[in-house]
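Before anything else, here's the structure in question.
Of the protein chains in this complex, one is absent; all others appear in place.
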Amino acid sequence: MENLLRWIDPLAIAVFAASGALEASRKRLDAVGFILIAVVTGFGGGTVRDLLLGRMPVFWLKAPDLLAVCAVVGIFVFFFAHRVESRFKALLWADAVGLALYAVIGAETALITGADPWAAVLLGTVTATFGGILRDILCNELPLILRKEIYATAAAAGAAAFVMLDKMGAGHVLALISGAIIAFTIRGLAIRQGWSLPQYRPRPALHYPDNR
Amino acid sequence: MENLLRWIDPLAIAVFAASGALEASRKRLDAVGFILIAVVTGFGGGTVRDLLLGRMPVFWLKAPDLLAVCAVVGIFVFFFAHRVESRFKALLWADAVGLALYAVIGAETALITGADPWAAVLLGTVTATFGGILRDILCNELPLILRKEIYATAAAAGAAAFVMLDKMGAGHVLALISGAIIAFTIRGLAIRQGWSLPQYRPRPALHYPDNR
Partner (left out) sequence: MENLLRWIDPLAIAVFAASGALEASRKRLDAVGFILIAVVTGFGGGTVRDLLLGRMPVFWLKAPDLLAVCAVVGIFVFFFAHRVESRFKALLWADAVGLALYAVIGAETALITGADPWAAVLLGTVTATFGGILRDILCNELPLILRKEIYATAAAAGAAAFVMLDKMGAGHVLALISGAIIAFTIRGLAIRQGWSLPQYRPRPALHYPDNR
């Protein structure tokens, strides 16, 4: 079980790297561009987490193996992305897995550093969403967080579930896995079924006909 | 008077959070999206300030009450934004208040950390402008700083006034309030009167007819 835990971080990095490389393929970058976007997306969430918590130098400066993971993923996607039916769909799902994993990893790291449960949920949500935000801003795409389906909510729910289960003594590993599964399930259903929370809709104003 | 000071920080966060939530309403996000944008905008300026000064972990990891402020503001705007005549106008004014407050808060924190007066003015300006920049980039909007009216100038003037008054021994509280009022007045007049500094305008070139 502990072995499984050691793979959560590289897995989150690899799937976010894949989502970045897929975005690079949609922008028709060259191979080095693929690797750079893969690295920034893969390392982005964890970097923001480490900066906010003051854990410097950031984790990847001591982890050339993680850099290798991003580079291999970037090159793999460069050569094989055309075999995927829809690169945007693949990007969405890779992003969903990364979102779910980073939601619990971010919250866990915050708890370890001594943050309040509330702060841990927030940090998990920020960590989970910023890798993708960075990728989308770099590639000049509308951030997924602005799409109509549930996105940040899934990360927040997963992080909250992890923190609650962990505080209730459910066992660390169980809490991590449950939180990630909850986040992924919510986001996955949102993608497949087009789930969304009620959006803001301007209502007729009281004093003014044209309510911008 | 000291009591008043304790409210500057939460007030700056609340008004920036409101500006973020108003932007979220213009993008028709869901309630969690409102809260997330409110949090990022409200905490953005102070986070950049803390990162640049090396004051980690960032302030909001120890302040669940500030998180609650952002969340309450986000939800309030979600339910009541439609009663505002122009949400963009409201956003502009909330941003102006936040800009003015953060200009002096940023400069003050820099001085406390031992920065030079020049650096304090710069840090105040950066702190005041980055919350809104983050909001606008996240929401895929043209940053207010690129608009034609005076924007960064107001923050710089307020931060400079605070630093000068403080160094001249005018009293800390007076310096803070004067700086904020100066920044807000300049920005407010710029919004109302369309004030602007002379903009760059390409002039006829010496050697070349088409001067891009």
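Letters A and B mark the chains as written, and numbering starts fresh at 1 in each.
The rule is short, and it goes like this: a contact is a pair of C-beta atoms (placed from the backbone, for glycine too) under 8 Å apart; a residue touches a chain by one contact, two chains touch by 3 or more.
If you're wondering where the values come from, they're calculated on a predicted model, not measured in any experiment.
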Exercise. Per the definition of touch given earlier, which of B:32, B:63, B:115 or B:139 contacts the omitted chain?
Worked result: B:115
For this session: Touching the hidden chain in the full complex, which residues of chain A are there? Just list them.
Result: 24-25, 27-34, 36, 39-40, 47, 51, 54, 56-58, 60-62, 64, 67, 78, 81-88, 137-140
Seminar exercise, completed: Omitted-chain footprint on chain B covers residues 51-54, 56, 110, 113, 115-116, 118-119, 122-123, 125-126, 129, 133, 137, 142-143, 145-146, 150-153, 156, 196-208, 211-212
